[in-house]
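Okay, so here's the structure we're looking at.
Excluded from the complex is one protein chain; the other protein chains are retained at their positions.
So, chain A:
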């Protein structure tokens, strides 16, 4: 079941007395909603996502899931990163089943559950191979299976497709929202890519930099699957660009943003 996420007045400083990285972030994400978070590099998107995952605790305010304050990571809200970060000493199946094994489930049961997911993601013939022999897209699918195996209420994605080729990326941009709708998972995706945001989300939030704030929002009411060439898509794209320009003088920097992959916040936890 999807969960409600509320961001209660979150302010964060990485060190005491420093300028806030995030300031007074307030929002509410409904069960099953899919939200994209866009903003310039370094504005604090990853930091905010780590807080949703319980991997980082805000210095002021809090994240609540279904009303309960998030204070530690949990397999109920899973995060996927730009790198798949699979464990090379485990098979595809073991990687995907890891969360279930951590929860104490017997191996046979965990594997049979995971096999369904691998089947759905087109990996069933790869389940016993070494993960190092998979392509980047296949690895990211295994990471997706790993995140879905524990039956999460929330899926958090931090630029998960930016290292993939265009074909694989487009395919996953379609598949992931479909899976989330199917399984009724609340999804938050951080991205640099405005098209990806529109392709995957019900709502796009725009973040400003220094300090990071949510400065704009746009509802995406397009039918699935979304086609980049559709008139509706194009007009949303224009609206988003305009909002981005209004709220952040960084439109000129957008091209540069898309290139950045560096991510300090990933080491924060």
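Convention: a residue touches a chain if its C-beta (ideal position, glycine included) is under 8 Å from a C-beta of that chain, and two chains touch if they have at least 3 such contacts; residues count from 1.
The working rule: contacts and distances are computed from a predicted model.
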Identity of the absent chain, which is to be given by its UniProt protein name, from "NitT/TauT family transport system permease protein", "Carbon-monoxide dehydrogenase medium subunit", "Tryptophan synthase beta chain" or "Amino acid/amide ABC transporter membrane protein 2 (HAAT family)": "NitT/TauT family transport system permease protein"
Absent-chain contact - pick from A:64, A:83 or A:124: A:83
Absent-chain contact - pick from A:93, A:146 or A:226: A:146
Residue of A:22, A:36 or A:55 touching the missing chain in the full complex: A:55
Touching residue (missing chain; options A:6, A:74, A:170 or A:243): A:74
Those residues of chain A which, in the complete complex, touch the missing chain: 53, 55, 73-75, 78-79, 81, 83, 85, 87-90, 98-99, 101-103, 130, 132-133, 146, 150, 266-267, 269
